[in-house]
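Attaching a single structure in structure tokens format; questions to follow.
Note that one protein chain is taken out, while the other chains of the complex remain in position.
Up next, chain A:
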Amino acid sequence: QLPLSLLNAAQNKPMLVELKNGETFNGHLVNCDNFMNITLREVYQTNADGDRFWKLKECYIRGSTIKYLRVPDTLLDAVKEEQNKAREAGRSARGAHVSGAGNRGV
């Protein structure tokens, strides 16, 4: 689940998206879904040959057309930190439950 968590954590962050046809989109992530469809704002679009440019206020990109995404390096640490915190929280909550149930049996 890391790829989608990373994408969700990237909201409002700048990123580069390359499509299967070689076009590139540079912009800030507004939103994303489980299919990796995304909306970007303040987008600079470049065609595959790199010789034509467009500026778009907002755009929607279908996940199935994406080849890859480049995101800021700092994002990975942020996501791992969040996953660790979630795991710690889950473990301590579950620990309390288990010990309570065991004592009642004895």
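To be clear about the criterion, contacts are C-beta pairs under 8 Å (C-beta built on N, C-alpha and C of every residue); 3 or more make two chains touch, one makes a residue touch a chain; residues count from 1.
Note that in this section contacts and distances are computed from a predicted model.
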item	value
Undepicted complex member, UniProt protein name, chosen from "Centromere protein I", "Elongator complex protein 6", "LSM2-LSM8 complex subunit LSM8" or "WD repeat containing, antisense to TP73"	"LSM2-LSM8 complex subunit LSM8"
Residues from chain A at the interface with the omitted partner, ascending	1-4, 6-7, 20, 36, 63-64, 66-73, 75-76, 80
